[in-house]
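Note that one protein chain of the assembly has been removed; the remaining protein chains are unaltered in position.
Chain nomenclature is as follows: A and B, assigned in order of appearance, with residue numbering initiated at 1 for each chain independently.
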Amino acid sequence: MELYLYIALFSPLVGSLFAALFAASPKSLIAGVVPSLLLFTSFVASTILLVNILSGGDIVHVEMMTWIATGNLYIPFGFVVDQVSITMMMVVTVVSTVVHVYSIGYMDHDKSFNRFFAWLSAFVFSMMILVMSDNFAGLFIGWEGVGLCSWGLIGFWYHKESATWAANEAFIMNRIADLGMLIGIFLVYWNTGTLQYDEAFAVMPALNSEILTWMGIFLFVGAMGKSAQFPLHTWLADAMEGPTPVSALIHAATMVTAGVYLVVRANPLYDLIPHVGLFIASLGAFVALFAASMALVNRDMKRIIAYSTLSQLGYMFVAAGLGAYWVALFHLMAHAFFKALLFLGAGNVMHAMHDELDPFKMGGLKKPLKWTFIMMTLASVALAGIYPFAGFFSKDLILEVSLIEHHYIIYSVLLFTAGLTAFYSFRLVALIFHGEERYKLFGIDPHEAYKFVLIAMSPLLILAIIAGSFKMTYFEMVTAVLPATQYHVHSVVTYWIMTIGTQLFVLLAIAFAYKKYANNRITVPNGTSKMENRLCYKILSNQYYIPYVYEEYISKPYRELSEVFWKHVDMKVVDASVDGIANIIYSTGEKTRTMQSGNLSTMLKWMVAGTVALLSLAVVFGLAVRYSDEIKLIFSGLGVQ
Amino acid sequence: MLDHILSILIFFPALAAVLGFAIQKDSIRAYGVAVATVEFALSLWLWFSFDSDVSGMQFMEQLPLVPAFGINYILGVDGISLFIIIMAAFFTMIGIASLTDTKDEKNMIITLLFLQMTMVGVFVALDAIVFYIFWELSLVPMLYIIGAWGGPLRVYASVKFFLYTFTGSLVMLVGMLFMAYFYFQATGTWSFAILDWYRLILPESFQLWLFVAFFIGFAIKVPMFPFHTWLPYAHGQAPTIGSVILAAILLKMGTYAFIRFSLPLFPDASVFYMYPIAVLAIIMIIYTAMVAYAQKDIKQLVAYSSVSHMGVIILGTFALNVEGISGSVFLMIAHGIVSGALFLLVGVIYDRRHTKMMSEFGGLAHVMPRYATIFAIMMMAAVGMPLMINFVGEFLSLLGFYQQSHILTLLAGIAIIVGAIYMLAAYKKMFFGIVTNEANRNLPDVNKRELVALIPLVIITIWLGVYPKPILEPINNSVESIVQLMHDKSITEEAKSRIPNLVKAIEITRTSAQGAN
Partner (left out) sequence: MMEIGLNHYLVLSTILFSIGLVGVIRRKNLLMLFFATEILLNSVNISFAAISHFYGDLTGQMFAFFVIAIAASEVAVGLGLLIVWHKRHGNIDLEQMSTMRG
């Protein structure tokens, strides 16, 4: 089984290096095909590992080699394939294989085709390290690695100012969180003496709760960055500057869920500190609502989906925070499938519309983009959580968890958000595919994507529909390592009322969205309509002015302070005082050299003056020594010690 | 030959430099490359014959110079100095090999070879006076390199560099003389041998004063805030090769001396001054990173970033535990490789455009993709990407210091944020966007000669990031012996508790093992 582990892990790396060989040369199809094939290999290897685990095989745990060893610290490159990591591996390999194949079509006309695949496969490799590592340091390698690849892929079209800006923003904001993560790792090391998951978690119950709380908080700060939780969320929407396959793979399915994975992985820790868990759940519920509200009014197709991702991440954190780790992981998996599908569909639309992102300028695309329409609609249905699609099983479960755990506020927030989710998802579908064909005003002739692209997307479609049916198999598998709490509402009546109520609520929201946006009266907003001038619309469309606040009150002062530090502090204080000392010495010499007039009688005068001065000093000292007792007496009389 | 390999390493380049005067102008480069390659091969041989399991000094040589005052020519190498020596040989080699576009090439190469002698001398000297001699001698070739081949402000920069560091080292010399005098008082014989000094236990009050005297000399060399202002001038004016050697090797003399002198000689004072120095280091890290962000000149930016990274090294050193000190020694190597490479990269673009202003560039990734790739790799290494060389050092340094203070480590950790800010902003300014300046439209990409220097650096950066063991293990062994020495020597309770006792840790595991039996 070890061989399969290595194959699963290293095929993406080989693919990446292979594509990188061609990075500087013009587009060659092979640079896209080979990484895709290697990823498929990785997928197959992961499947074999999954089958092994499902059939009751042992957890595969290998230690490849030592990485860092000094003092008491010992960090190996160790990898573990257990029930949790195999779930993540499956998600990662499935989505990334699909995205790779999709990208061969999507990036067809891009001159940096080869470079794209080098980055994309490198990302998958980092993500595999992240999920497969058996220790915190290895996790951190993957953590930073995906950050790096995300930087390279968001800024892939580096000629665009907005893209490079977003790339840097994402990287730096993640770095802020990574500091928290790093501190969390230090805490783990100095308190447990190891960074291996199993050993560290085994020691943790013996530690005092204050230390554990700090550990939990700092590790979660790391998770907040990667999973774009408030207040570090702004980068995710801006990251949509990257190519759409990237958004599908990184900013929907895999990387952003790394935070959830971390909390799930550290479940023995978070089980010990339920108050931190409650905080995580509350923050998650807040983000779910907060992000959904921004998605309501946005006019950028990809940003809407990004906010939706953010909102769903909030759901996952609610589950993870409340201790329902397997539920969080399950929603993570289901979400990865339908959200990636949604993004890839959006990519098709973008291609057809020549990179137009405003859904108000589309409309009626269901005819030219029939398959994309079907896929996106089904993905939206899954996202909205309609029975029997994947979202129903995972999302309803989270609602149930919050109800059963008696967190009614969280429950009602999430229920309300479920309605919002349905509304904005179908607002998007309605605006893009239904109603009048507004795109004709802009002289665009949309075409459906390549066939193989559509076929490549189909596995995701199938998974988005049927993923819910794996629930019990999945439950039995992961609860081997995660707390196996079954969440059942005790009374059957409540359960049915709840489920049907939720379904009705969501359906109503969908119907409302269709009614409002699928008609022929929709026009491209021009900033004059009554709704656009409402205060709440403005707040929402400006993302609560948070990016503005960050720019005005953090970035700008930082820039200005840097200038001040350089021009005023470093140049005018620190360096000037060094030069000042040198100048004092220099000018002393300059002034006293007039003494050296060369005139013999002046020099003789100085000589005499010097002799007199030295003699007087000698006399003074001599007297002082002779009368030292008296002098001491006088001083002590004056109160000097 | 192995018995005298250290002397050979020191004096072979010097001898070659003297002979170099007799070499024809057009064959001097080949000569220089040959000499530097032989030297590098010798240093590799040293590594090969080095026994990693021995924590103490190896290849010791001793020759009396002034027996009456206990001044001897003592050389030796341990895990801490070994790799800096190899790195010095390596950088001299690739520096000479990639030398481009230099007037008066012959004198430059001769100066570099002399510089190499002094660099190796500093790191192998085990006698304070011999150490001091090489320490001061190293200023002279550098003074020439900046003063003769530098930019428009070269005279100011070189004189500032010389006088500033020289003043600091004079204070250090006074400290050394006092130290020898105390040794004389305690034992009745004079000795300047560092290993003899290690055995001397000083009262805390003496330690405090002597620590300060040594500190001033080292801190200016490192350079620590607020003694750092000579560095941007020196880097700003120096030719590429000067900056590379200065950043990669000469700065390490300061941090190396902290580990070689300050820590083992004055353990109590080290503990006493730990917090103030940590605060200085944190100011260095954050403040200079912000100053770097404000720079318009890419070379100045790299210079300030160097100061910022040196802050992490200092912090690791004063973690006073094995993790931290090993990390800081490793980071010395790492920073040498990475900042050396960054200066070489800046040199590449300077050779083409004769400007270092970032506003002159933009969109270079279109024009020079290979250059942009290598720059990106080195930049990512500099911001501490895991699996790259810097990360191991930074991680260990911060991890080590976390044992001493949580909140200060949190502040120092801001390094990974501010570091990313200025580096990415600079990269964006230079490489991203569209080519706006016509002069940049047809720049040639990196050529073979430049790749000769850059490719090995890239390989080392990744190799030692993925597999740091070959270097980390010898470092670890030597550092363990230093930490143990510090623990045994320390007098105050505070120092005893701050500096871990490694022997005890081993004993406990042994007894528990016995208990289990």
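Here, contacts are C-beta pairs under 8 Å (C-beta built on N, C-alpha and C of every residue); 3 or more make two chains touch, one makes a residue touch a chain.
Since we're looking at a predicted model, the values are computed, not measured.
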Quick one: which shown chains sit in contact with the chain that's not drawn?
A
Which residue, A:Asn208, A:Asn526 or A:Asn599, contacts the hidden chain when the whole complex is considered?
A:Asn599
Residues in subunit A touching the chain absent from view:
593, 595-601, 604-605, 608
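The definition used in the following text is that only the chains that are shown with their structure count from here on.
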Inter-centroid spacing, subunit B versus subunit A (mean Cα positions, whole Å):
35
In the complex, subunit A residues that touch subunit B:
23-24, 65-73, 137, 140-141, 144-145, 148, 151, 155, 158-159, 161, 164-165, 167-168, 171-172, 175-176, 178-179, 182-183, 185-187, 189-190, 558-559, 561-563, 565-567, 569-570, 574-575, 578, 582
For subunit B, which residues count as touching subunit A in their complex?
160, 163-164, 225-230, 287, 290-291, 293-295, 321-323, 326-327, 363, 365-366, 369-370, 373, 380, 385-387, 391-392, 395-396, 398-400, 402-403, 406, 409-410, 413-414, 416-417, 420-421, 424-425, 428, 431-434, 466-469, 472-473, 475-476, 479-480, 505
